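Here it is, the structure in full.
Omission of a single protein chain aside, the complex is shown with its protein chains in their original locations.
Chain IDs A, B, C and D follow the sequence of writing; residue 1 opens each chain.
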Amino acid sequence: MAIGDKVELSSWEKLGNFFRGRSVWMMWYCTGCGAIEMPPTMTSRFDMERLGMGPMATPRQADILLVTGYLSVKTLRRVIYSYEQMQDPKYIIAFGACAVNGGIYFDSYSTINKLDDYLPVDMYIAGCMPRPEAIMNAFNDLQEKIRNNEVDGWKRYKKNYDQYKKNQLKAVGEVYVHDEFHE
Amino acid sequence: MEVNKLKEVKLFLGPQHPGMHGNYSVHMYVDGDIIKKARPMPGMLHRGFEKLMERKLWMSNMAIIPRICVIEPDINEMVYAMGVEALAGVEVPEKATWIRMMILEMARVATHLFALGGIGGPTGLYTSMYWAVAERDLILDLFEKLTGARVYHIFIVPGGVRKDLPEGFKTQLGTYLESLEKKLPEYQELLLKHPIIHTRSKDNILLPAEVVHELGVTGIGMRSATGKAYDLRKVKPYAFYDQVEFEVPTATYSDALTRIHLKFQEIQQSIRILKQIIEKMPDEGPVKAPIGTGNALKLRVPAGMVYTAVESTRGEYGYFIVSNGKEKPYRIAVRGASYPQGLLGIERYLPGHRIDDAPLWMDTMGVCSPEIDR
Amino acid sequence: MTFQNFLNAFLFVLAAFAFQTSITGINRKVMARLQKRRGPRWYQQFLDIFKALSKSSISHGWVYDFGVIMALGGIMATVIFIPVADFRAFPNTDNIFIISYVLAVGMLGMAMSASGSGNPWASIGVGRALTNMLAYEVPFMVVVVTMIFGFKTASVGEIAGIQQGLGIFGWNLFRMPLGAIVGFISLQGMLGKKPFDSFIAPAEIASGPMVEYGGKHLGMLFILHDLSTFIEVSLIVNLFLGGGATFLEFGIKYFVVYTLANLVSGISPRFKIDQAVVFYYKFPLLASIVQGFIVIFTGWGVTKWL
Amino acid sequence: MNLLSILAVLIVGGLAAYLLSKANKLLGAITTILTTVLSFVMLFGIKDQIGSTETFLYFNFQLTEIGWYFAFVLSLTYGMSAFYNVCYKDKFMYPNSYAMLYILSLGGSLGLFFAKDFITFFVFWELVVWTSAFIIPLGKSRRASFIYYVVSSIGSMATLFAIMWIYKLTGTMMIKEALMSVDLNFWPSVILFMTFILSGLTKIGIFPFHVWLPLAHGSAPHTFSPILSGGLVKLGAYVAYLSVAVFPSYEIFGEGWMYRGIPLPIYFLMVLGAISIIIGTVMAIKQDDAKKLLAFSSVANGGYILIGILMMDEITFAGGLLHLFAHAVASATAFLTITAVAYRTGTTKISELGGMIHRMPITYTVYLISIISMAGIPPMAGFVSKWLILQGLASKGLIIIAFAAFFGSIGSFMYVFRPLAAVFLGQLAPKHENLKEAPIMMLIPMILMTIITLTVGVVPKLVLNFIVDVQAEAGIKVVSMTGGALDVFNGYLDATRVFVIFGFGFLIALVLFLLMPKTRSVSLMDTYTSAEFIYTPELLHYAHDFYAPFERLYKNHPSTLKLYERASLKLKEIGLFVDYAFMNQRPATSIMWILIIVTIVTIGGAF
Partner (left out) sequence: MMNSMNNLKEQLKAHYKIAAFEEPTKMQLAFNVEPDKTLDVLAYLKSIGYGQLSLLTCIDWIEIEEFQLVYILFNWDNGIHLLVRTSIDRNNPKFRTIEHIYPGVKYYERDVHEFFGVEFEGNEDSYKHLFLELWEADCPLKKDFDPLEFSTNRYGNRKYETNFPRKVGGE
């Protein structure tokens, strides 16, 4: 399924999209330095809540995963774990240049370069780091896309699960770490 | 051992946990609600900065160094510039030094405001968080006006600063400081004098002086426990900190409340310093000394090694720079200010506290994950 | 128990849900104003709930599902018992003890489901929630006993009716001022508002019992929360503010009480759970017992009044 | 068929069980079931013979309403618990003696309830004490049995003293006549009252005599703990009833100081009951052994029952008696489920268990319903009884007692929930992966008891009818009911209606749940861990120190048991001193001391 392929929806799904497009909860996970612009976006200056967005404590409750900037391998494992714990439909917004192609960390041995190899990204925000206005804009766009049924990252992830898993394994070696190495 | 295992529960504080600011994890072994054993788990933000910096030119490193500490990026630029200047033997022009100080102090106010707002998270006083972060945003606006960026400014460069102040900046800063001073009592009422904050943080999360020395904690933690003005700005003045009047708030009994109070007082002192800077800064003068000859990208710093440190909001923040006389640094090691409390401190002194206190512990001790992970 | 009763009850539950959810939405705006921002749309709470219901969700075994259903069922039953103005879905069921104990079914179901998820954070949260209940409920119930003694009835509707008959100064808010203060402090705990919300404290235990809930379970939990808020605030309005002769009067009083609780919550950090227990067992408990003695021995507020 | 035949069945059955057990353990166990269940069934056969008297040898019996009610409750719990003997027959050290003592203790209890004169009363009382004192050490600890025996004998001695005194005053041994014709001044009658009720207090485990209960419950054989909690402690309530209702306490004490219509000595006992509620609650909250936890809950519930019985009005009294039934059933059921878990896992420690629901779902459901009843949540029997007690307390305006009642009631959510969360819910320990549901012989009584709890909770009239008879017999106003609903002057409770509305709410929720998208089942380990990976599954079950912050508030509480131990040490010291000073090896010293004392006494007498 290519990005943006429209599928006919049942009226229940349409109703669902109506609500999902107006109320989006994000997961409270500061994966990288882009997270420093989240508090201003959340708080009184930019007031994300007026768009129906809010932070949620756990992946089960959340709708979007914000990948705020670069991802180290260690974090990538945990992000994948969290993403798989989230409930459908779920979306990913990736922040900043680092998530697109590695950014200034293109030659770092511990950060990945292409996030969409491992997880289905629904929206990228350019910049280093993206300003709150850009973040708000992205959220607005995402909501509109959800309402128009144009985001299908979670479906793609399900469909191409093997491919994603292969990429993940290549980059991180082991997705679920079962060795208590620090003990 | 088997019996003991039954009594303990392993809980994870972070990385994806609302009580954890930043991508950092603490594995806690809990009996009831008392933490019996704690293990820090850094490295989620590890980017290999020390390696990356060796691969870049002396000047192009400016692009990445602010990213080591996300909350207070300017200190990185300052430390790096100080180190390069020390190795290259460059004198910084007077006005540039004042501007550097101004940036550092603005960053300090912003960071402390952020941290004070952050106290709202673990204690549940979200209103203070909303207010303080919005307040900090106004400083970021000033930064944007000055440097063109909100967070990573890259304004302090070896040899001085990038540009002169924009027109009317001093007045704007002055006006902002006035308004901030007027608002500070509000925060005091809301946060520092709140009886429930007192019940939660008074006599809680102690940091005795012996622990400070054992771990090597610096900054507010050290000053609140020892009662001495152990502040690099006083002990080993860099820039023109010896030319401005300010006090270093100290205390002899370090509980969470004291440390919150000290943070607040440091904001007041920074405002005082900023006012003096506005007054004393010369209007005219160069803001950048020539460093090296010709193309800045071909800058070669004389061989040698130097350790430079500044006082960040969390303590001594230093770079150890080694040059072998080539275009690129040979080795740069970063001393994150929260390294001692964020790793050994968690291992040794988080146990014994309650789960309820763990996030507050992290906040008031000033654990900042990006500078630990680098 | 006719069909009409059941229809009424069903509509009443729906109305209570719609009413409380709107109020919650408006209060999110009020809270936003306190925090110097605009706040969400007033109907955002509806969107949130329906969104959550529309999502997929996971289950950790049958008790995880059953607990939620039991909780929501119990709370809905409790809503049916609540008298509003002169409306009773079923006659003679507004006994205060029935209401407060059926309410506990909801709590138990919720706690069971949360523990059933097997998450340690959830268990900690549940433990705290039950401790919190022990803290706020006892002073409140002592006041309630005083009231039952004074009014010779345990029916919430009748207690409200008696107050209405005496004009504005007939409200228990004025007749039993100490008791009313205790009632309002207890309300703060019942609603799980700060400073007594340590059982869902996100920063400490990652939202506690709710930690594993997502999708429709979470949606039902939100409905449950709104309905139990309706029950608790209605109790306070009926017991201390004389209920309402009309729905409108009731609604206004309700809004005032809830907003007040919300504002207090907005400027309070949270107590640790043992601090909350100590807090409730100091002033509120003492005040409630003093109020009890005043009413029982002097009759002030019941037999002797202005 | 008369009451003698029931007693005969039990006595003969007991001896038969002993002999049959010798031959075949299973036969003995089945005999216990047959005899106890038979006695329960036979009780309904003699319900219409109330008031009849029987004499056998020197024993006089009379069937009273109250005696019948107590016999009904006890034989129910005995009968139900007896099913467990089949499964446990191989685990007992002496299955034959256990079978005999088990039946005889029921026989003793029933004889006690039917006793017409004090001699019979006392003989059967001792029969119960001795049989149970022999059963308890079959479990884990002799010390428990010892303490149980000491506390019981204190009560017995006090009661014996009171009986003698009464006999001296009235010249008759017939319980009713003697108690009703006691004519004393205020203070002597208080002392008589207190000494007589003392044995009741010790049995029901009222503060400060509650020390034996958790020890005995905790270390009795797993199959006998339900009996102790659901049956034997209720004997105390019977004595309390005798001393309050048959002994005209309200009239005699009415001359003294009254507090809200309650005479001071009775109010004093109610305060003791209130203290028991609070102590039982807070101690139950901190127990790690599920059986001890339930034992302390029995202490707390004993407080409710005592308060209810002491009130002697139409509401609270009915509540107390109904609570006696509700708690007996619920508590016995809870013990039975814990026993079933112990049968499968070999432990009753809460922190060692977890996730049992995935292996024993029926046991879980039974436990759930029993604790709903114990916590007094509708629609179970426990709610109706607690509702009555609370309404009664509110009607009298007894704020302090009401405070304790609420504390115990809400505290009970805390302690009953703990085994629920930690034993049945939560993570399944890896070593319990291969468990099975409890055997069928255990499931039968559990399910029957659950049905009883639920039925009585929905239609409380079934048991309240008996209580109305008791109230009529005791000569107080009966609790008023219209149709199936309780209609007391300050409240109205139609339990059936509450149940129907609850069912309606549940139905709406169920429909809502089913309408929404389907759920996906995931394993228990696939859970929120702050995005970290689980390395040690066995460390993910939160069970130990569940209420740690709350427990810490009373961590350094004084303990009654320790106080007694300290007192006994002091007593020993005095004894040693006496021994040393007077009774040493040199006769001359002893003679000297004796002479001195005699001289002093003589001189003192001369003055």
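Rule of thumb we're sticking to: contacts are C-beta pairs under 8 Å (C-beta built on N, C-alpha and C of every residue); 3 or more make two chains touch, one makes a residue touch a chain.
Because the structure is a prediction, the values reported are computed rather than measured.
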The chain left out of view makes contact with A, B
Considering the complete complex, identify which of B:I156, B:A239 or B:L343 is in touch with the unshown chain.
B:L343
From A:E84, A:D117 or A:D141, residue that would touch the chain that is not displayed
A:D117
Which listed residue, B:L274, B:A309, B:I355 or B:C368, touches the chain dropped from view?
B:A309
Selected residue (touches chain absent from view) among B:R67, B:K95 or B:R335:
B:R335
Which residues does chain A use to touch the chain missing from this display?
2-5, 73-74, 77, 100-102, 106-114, 117, 170-174, 177, 179, 181-183
Where the missing chain touches chain B, by residue
42-43, 46, 48, 50-52, 55, 86-87, 213-216, 218, 222, 228, 230, 232, 235-236, 304-309, 316, 318, 320, 322, 330-331, 333, 335, 339-340, 343-344, 373
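In this text, only the chains that are shown with their structure count from here on.
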Chain occupying the most central position, where position means C-alpha average
C
In angstrom, rounded to a whole number, how far apart do the mean CA points of chain A and chain C lie?
37
Residues of chain A touching at least two other chains:
28-29, 43-45, 57-60, 78, 82, 183
What parts of chain C, by residue number, touch at least two of the other chains?
35-37, 54-58, 120-121, 124, 202, 206-207, 211-212, 215, 272-273
In their shared complex, at which residues does chain B touch chain A?
15-18, 21-23, 27, 39, 41, 43-48, 51-52, 55, 63-64, 67, 70-71, 114, 117, 129-131, 133-134, 136-137, 140, 150-152, 370, 373
Could you pull out which chain D residues touch chain C in their complex?
260, 355, 357-358, 361, 364, 368, 372, 375-378, 383, 386-387, 390-391, 393-397, 399-400, 402-403, 406-407, 410-411, 413-414, 417, 420-422, 425-427, 485, 489-494, 497-498, 500-502, 504-510, 512-513, 516-522, 524-528, 530, 540-543, 546-547, 549-550, 552-553
Which stretch or stretches of chain D touch chain A in the complex?
526, 528, 531-533, 535-536
